[in-house]
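For reference, the structure I am asking about is given below.
Left out: one protein chain. Kept in place: all the others.
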Amino acid sequence: MRVPILKQGPYLIASVQSALTDADLLQMRDDLARLVGQHRSHGVVVDVTALDVLDSFAARTLRTMAYAIRLRGAQMVIVGIQPEVAFAMVQLGLSLPGVDTALDLEEGLALLNRKTSEDHASEG
Amino acid sequence: MRVPILKQGPYLIASVQSALTDADLLQMRDDLARLVGQHRSHGVVVDVTALDVLDSFAARTLRTMAYAIRLRGAQMVIVGIQPEVAFAMVQLGLSLPGVDTALDLEEGLALLNRKTSEDHASEG
Amino acid sequence: MKDEVRVTIKSDVDVVAARQEGRALAAHLGFSTGDLALIATAISEVARNIVNYAKQGEIILKVAEKDGRYGIVVVARDQGPGIADVARAMQDGHSTSGGLGLGLPGSKRVMDDFDIVSEVDKGTTVTMKKWAR
Partner (left out) sequence: MKDEVRVTIKSDVDVVAARQEGRALAAHLGFSTGDLALIATAISEVARNIVNYAKQGEIILKVAEKDGRYGIVVVARDQGPGIADVARAMQDGHSTSGGLGLGLPGSKRVMDDFDIVSEVDKGTTVTMKKWAR
């Protein structure tokens, strides 16, 4: 199932569903990179609250995605990693170095607000 | 004995007692990951002042905990590692790579304030 | 509850099916939420390896019992190209496909037992077990 992507002001919100296949994930990656340009979005929230597994392929893809989106001039934050998913990732040896994370959608949007005003602060 | 966890403003403080069993430590790990979500905490202080031993299991669990809590969007700092405990860890070959540590509770809270206001700094 | 569940693995959709079946069986056996995530992740890793490296194969999920304790057995089997250097494949970070190379060693870390038998041109069988606490 294609991950639904919503536009909310200057941001995009992608809500990952539980039965996420590798193809869905790659599709989301491509959709986001394209939509960031189309909507001139400043930030992207990837909400993985519904996800019960974040394996090595998903971790790698999310990392790649965060870097690519940064190269497109936007910020990405992953929200909603469940406690047991976080522990499983760590025990498997997976990590998301250099990728921003926040508790949930609200915190994620707040983080993006801070991050993007940071850019603007140094601009002026 | 279950490690008591206190909420103080945006932070959680876990005060480890001396006779910490492996089960207590794992319980604290799970409690913290859950409570960070429940209280929307931005930071966690794990106070090990009372601990007279920090062995390889404890070191590994604290590491796992710090990484998992970061994936949940919060910061974790360990405070109160006693000098002789620190020396014993070093001589055994144990370390806490990538995990923040501070002298005591006060310094730990100050570190969390800096870490979280780092995000906020550019807000105003 | 069936004694054995078999999931044919041919594509990424089957990887999702295998980890969902595994999680359901493990939940039935009384594993904690934390363990369910570990089991589902390990299944995801070995199932994806079948798709990536062997094109097709199967995941077999079984119940183990010993001294009144229950466990889950996960067998990932394929007749793919096999692994020439198994010791190397088990090292953190070793990947022949630009992956993270954490699937096999990571799965070993989170399961109680992990066994891998592989023969070049014959195929690979990974057998993993975890006991409910």
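Should a chain be cited, it is by its letter among A, B and C, assigned in written order, with residues numbered from 1 in that chain.
Heads up, the rule we're going with is that a residue touches a chain if its C-beta (ideal position, glycine included) is under 8 Å from a C-beta of that chain, and two chains touch if they have at least 3 such contacts.
Since the structure is predicted, the reported quantities are computational estimates derived from the model, not experimental observations.
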Item to check | Visible chains in contact with the missing one | outcome: B, C
Checklist entry - What residue numbers in subunit B mark contact with the hidden partner chain? => result 19-23, 52-57, 59-60, 82, 84-85, 87-89, 91-94
Checklist entry - Residues of subunit C in contact with the chain that isn't shown? => result 108-110
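Here is the rule we go by: only the chains that are shown with their structure count from here on.
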Next on the checklist: What's the farthest chain from subunit C if centres are computed as the mean of the Cα atoms?
Outcome noted: B
Checklist outcome for this item: argmin over chains of |mean CA - global mean CA| returns A
Next on the checklist: Can you compute the centre-to-centre distance for subunit B and subunit C, using the mean CA position of each chain? Integer Å is fine.
Outcome noted: 33
Checklist entry - Of all the residues in subunit C, which ones touch at least 2 other chains? => result 34
Item to check | Shared interface positions of subunit A, touching two or more other chains | outcome: 87, 89, 91
